[in-house]
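One protein chain is absent from this view; the other protein chains keep their places.
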Amino acid sequence: MARPTSAADAAGLGTGRAIAFVLPALTLIAVFLVFPALWTIYLGLTDYRLTGTAAADPRLVGTANYTGALTDPRFLSSLWLTVLYVGGSAVIGQAGLGFTLAWTLRTRTGPLRRAVEGVVLLSWILPSTVVGFLWFALLDRDDGTLNALLHTPGLAWLLDHPLLSIIVFNVWRGTAFSMMLYSAALENVPPSHLETARLAGANVPQQLRDVVLPAIRRHILTNLLLISLWTFNDFTPFVLTGGGPEGRSEILPVYVYRVALKDGQLGAGAAISFLILLINLVLALAYLRLLRGRRQRRRHQEIAAAGGPPA
Amino acid sequence: MIRHTLGRLATTVVIAAVLALFALPMLWLASAPFDDTPAITTSIPDFTLRNFAAILDNPYALGSIRNSLIQGGGAAALVVVLAALAAYALSRVRVPGRDALLYLLLLLSSVVTGTAAMVPIFELATRLGLIDTHLGVILVVSGGLLPAAIFILKDFMDDTPTSYEESARVFGATPLQILRHIVIPLVRPGLATIAVWALASVWGGFLFQFILLRDPEKAPGSVILYTLYTEGGAPKLDLISTFSLLYSLPVVAMYLFVSKRYGFRFHGGIKT
Amino acid sequence: GTGGGPDESSTTLTIAANSIEGGKNAESAQWIKQWVIPEFEKTHPNVKVLFQPSGVDDEQYKTKIALDLKSRTGADVIDLDGIWVGEFAQAGYIKPLTEVGGATVEQWEGWSQIPQAVQGLGIFDGKKYGLPQGTDGRVLFYNKTLFTKAGLPATWQPRSWQDIIDAGTRLKAAGVPTPIQLNAGTAMGEATTMQGLLPLLAGAGAEIYTAGKWTGASPAMKDALALYQRVYGGSGLGDPKLQQEAKGRDKSFARFAEGKIGILAESDYFWRSVIEPKAGVAPMKDRDQAVGYAKIPAKQPGSGIRGQDYVSMSGGAVRVLNPFSKNPRLAWDLLAFMHSAAATKAQLAGQVRISARTDVNDEVLTADPMLKYIADDVLPLTAYRPGLAVYPQVSTALQEATAAVVSGRSADEAATAYQAKLEGIVGGAANVSG
Amino acid sequence: MTRPGKEKPVITLHALTKTFPGGVHALDDIHLTIADGEFFALLGPSGCGKTTLLRTIAGLETPTRGTVHIDGRDATPLPPGQRDVAMVFQDYAIFPHMDVTTNIAYPLRIKKVPRAERTAKAADVAARLSLTDLLHRRPAELSGGQQQRVALARAIACHPTAFLFDEPLSNLDARLRLEARTFLKRLQRELAVTTVFVTHDQAEALALADRIAVMSAGRMIQVATPAEIFHRPATTFVASFIGSTPMNLLPARATDAALHVAGATLPLPAPVQDGHLTYGVRPEYMTLSPTERPDAFPGTVSVHENLGTHTLVTLETPATLIQAVVPEGDEPPLGTPAWAVPRRALLYRDDTLLTTL
Partner (left out) sequence: MTRPGKEKPVITLHALTKTFPGGVHALDDIHLTIADGEFFALLGPSGCGKTTLLRTIAGLETPTRGTVHIDGRDATPLPPGQRDVAMVFQDYAIFPHMDVTTNIAYPLRIKKVPRAERTAKAADVAARLSLTDLLHRRPAELSGGQQQRVALARAIACHPTAFLFDEPLSNLDARLRLEARTFLKRLQRELAVTTVFVTHDQAEALALADRIAVMSAGRMIQVATPAEIFHRPATTFVASFIGSTPMNLLPARATDAALHVAGATLPLPAPVQDGHLTYGVRPEYMTLSPTERPDAFPGTVSVHENLGTHTLVTLETPATLIQAVVPEGDEPPLGTPAWAVPRRALLYRDDTLLTTL
């Protein structure tokens, strides 16, 4: 493969056609994504509700929704829970398990590998409306499969460990993406690099540290970016715990659902949605910062590789 | 040698444990639909097919799966086509700020998929005359999926060597011919993966489908699943378990098809 | 009546309801499709009536209807929970019936058949917005088998909260796993408020909203929460975990049916649809023999609202007219038709429940002593929730207060937290009493 | 050794310059004329701009300045598809999702040749390149040499005015490369199509080309026949680049009628002005003497490299290494002293050829 990186305009698209190619997608995005998103952000500045007097006559309240949320202990605890949830289930859980699976399955072929990949992917693509039932059956206090297996009758996983439960649930639900991504990424690690480390006597952790992680760092960052973003907006745990008990699993999307739909405070809900966006933005910028350091180095690399050694 | 074998044995055990963890929750889906008295827990079923007869009696059940296919398939097709075109152009032509734009759209998509965007989306759909149409659902959900799809597909495109396209170009192929003859076949595994991903994302979606549709003849499975409760909110498990199974099958079938045909994976990884 | 516009030939009317064939409230959906529509079209040959079923969670249904009405579209005749009438009216989504349906509304024959209290379900600010479809009442269900085992009378009517606690203690002593199920916590949602806190509050002499003020941490509220504390605070009379589980209410039904719960506060829905021997979600084959029911007592005799000895809470759905209907008069005809005695009877066909019309009730309820008991003995005592937009939030606050007690906090602490929260919701201490 | 007869220019480059956005001058004022039927090699070290030049001729890169004429037409504004050239890429770029027939017929498909006709034509060309048995295979099922032949067949199928080859042999293994070389040369003779061939392997360029252009840093250093390039490399850069063993390039100092190089004093036929002089002699034009001679470079034998019929001997001198090729069996033992006598040499001043000696 001669040039993995794209030269400018290999197919001779030209600017005009390039625009024509991008335009349909951008139009759809503009109409059905950007426009409603901006409208939602505007709603966040009002006291708009779905019903009641505020529905007939919403008023601009400035940043009241924001200060309201930021001073609401429930929001803050929800934010903290979300951080734990994202950190535990996405960053550690999905990415960690996904990597572990990708790494251990890397050299395997045959039925075991296909079975593991099959169930992991199945967990990912089953409809979210259905998976709630599956997990009830697993975690139920009285007749749950898990208690039956562990001989711990009556252990109420969802009540005693609500956050842990939804973290494990989300790991189950979302590991497939990380596994797939890392599997593909690991194929880009030159085997000769790993073998050089092995010949030097490096054990597996040392191989990971010295060879694998540096080589797939960009994949790791992209993966973290996407799964953090998705987990931050993941509403599915609601079907398991309904945010409870006592809000101990009320992550931000559930909080928004409660505020916007149950309590009908759409203005406040919109404001919180925007806050989530800002938090995601901060997260993305942090990841990108890590990435950029890498990128610049890579660009350097390309120039050097193409232009021969600098004197 | 022994060490090696032991190590391999240990990883096999670990893998088997993971396999069990992932498979365990699915037991319910395998047992409850065939149980005479399905409960919310898993048990060895008193085997019956009565539940299937019951769900087939529901006037909307089968139709809703067809609707899911229309909406999910439509959205998947739309997302794949538009995202492929856009990703291709973005991958091959340098547009300043394209990465920042993609990230921004990715972030905005999180606002719009949330509950709070309900009112704007609904009003928009009303004004555009999209209420109670499959098209409305398709367009709305596609809008939310497109940024991530473009983001992922662009990386696929970045990883395909440009010499194929250049070669075709020297032979006189037009950009559209290049796209049709060369690029699409080359990234087909990526397109298939994105299609399954899009389908699976749309498949379980409830809120937008529900507020945008009026006629239950058009409602997708996710909405119909929600109707299988009593007035007091208790689930009718015989119907729900059976329907869940039927309703999961198309996605699973599509996954199996794609994975057999193209290999369900992210070739090269995503690393933008 | 007949009437209607001149261009009746090309007219369609749409009915929206939170029911669907094969799903939630299937009977009601069947009735609309198989009775209402053909019958109405018989008398109105040029009118086509369509049905727009939903059959989902109440909140989601409400959202959809609100969105429809907000964009001035939607069905002509719409099902609403009575509790939503106020907020929909305030938002301008619905208008008083006379404003929409015209003068004929007042002359409708049905008004005389609907008791004032039940009419209240459709009334906001003194104006009639909707026609009530029916109502329900809350009582204490108890398991006679367990009662006998515990040496309690098979025909039981507690006179005070203490009587309930005493019975619970006896049941516990007799080895009943969960003597009392009093819905609590946020997972049960509105069931906590309607089957739990509000009846208790009424039994302690207070309503949640009176004279423009919301009840805060008043003595009555503290009394109600104190009872929760007695049930869940370590006495072992109730199962705190069950209140926290997302599917706790469904499980409480199943446990009652399995004979693991002694006393359970529920509405007549429990009798009709949950433990109903044939089609219930947790059927009890021996329901009629094994399950007893009793009125909810006030804290002490006479300490309930309006000085009552017994209390209950009721709700019910109404049907309203869409003010943006293209054929409002005709829509009213349809609405009135759906609430005629014949229609109501047809709707009940085969099943027994309390309709809004006394003439129908008199005829139908004889078939089921339990529902007759509700209609005759409970409805006169009952109370309704305020139909205001902030009510859902207040209800959530109440649920959270009970959740706090269940998880071990004292009634006073929970009440204080509730007071603070309430002030935030309703716009300051000025709107709170107690 | 230009091919006789045909002298019609097919490709003419005028003042061609390409500067990449990063500021890299990949091509710097290139003037070049390639005659009809000529086999023309572009030779140079990595990064010197060979690929860029080829791609500019193909139209895949737009020149910053200058023009490209193909077959008499100004092709500069034309898109690649209208230039009537065929390119074979280093990675062959045969489409992995098409079988051999479809690949070969692809240019014809683009030209809207009916299916039956193009299949026939593909089979025809394939037969010529001994690909007949492989017509229904996919590229993944072909060896490197077969893939290369498919790429050639596809290029031939569209009957272009010129072939452009970008290192088509460099992905083959050493043995295959030698065979492919002869094959390619015979094929080009047979088809008589103008060919521009990029390589960084001097042996390939010498063996194949009618003329060679040696490039460095975006410029053409020398354009000449292989023999001329081999015997009279215009600069020390070309001198060091050409030859299957690296030329000995030694700093020299000139006095009246003698040249002082690496311990040897050599006669000068005509006096030269002193300056930055370099004395170049190919190892093939050295003889080793076991005894001291004034006109020889003294050193100690340090390495033998077997070249088959000959041996490359490396002498270590105090200042540098000197290599000589001797017939096998004539190698002085390792570690013994030896004197290298030049037979045919070149003299450079300021890295530019001054005279042959």
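Read from first to last, the chains carry the letters A, B, C and D; within each, the first residue is number 1.
Rule of thumb we're sticking to: contacts are C-beta pairs under 8 Å (C-beta built on N, C-alpha and C of every residue); 3 or more make two chains touch, one makes a residue touch a chain.
All figures in this text were calculated on a predicted structure; none of them were measured in a lab.
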Among listed residues D:Val24, D:Leu78, D:Ala258 or D:Leu307, the absent chain is touched only by D:Leu307
Only one of D:Asp173, D:Glu292, D:Asp330 or D:Asp350 touches the unshown chain, namely D:Asp173
Per the touch rule stated above, subunit A touches the missing chain via residues 190, 192-193, 195-202, 206, 210-211, 214-215, 297, 300-301, 304-305, 308-310
Against the hidden chain, subunit D presents residues 1, 45-46, 144, 173-175, 178-179, 181-182, 185-186, 189, 200-204, 206-208, 226-227, 230, 240-246, 282, 284-285, 302-309, 312, 314, 321, 323, 328
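As a working rule, only the chains that are shown with their structure count from here on.
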Between subunit C and subunit D, the fewest touch steps amount to 2
Two candidates, A-C and A-B; the one with more touching C-beta pairs is A-B
Of all chains, the one whose CA centroid lies most distant from that of subunit A is D
Per the C-alpha centroid definition, the whole-Å distance linking subunit A and subunit B comes out as 16
Note: subunit D sits from subunit A at a C-alpha centroid distance in Å of 53
Residues in subunit D with touches to at least two other chains are numbered 60, 79-80, 89-91
Where subunit A touches two or more other chains simultaneously, the residues are 1-2, 7, 10, 12, 50, 136, 142, 261
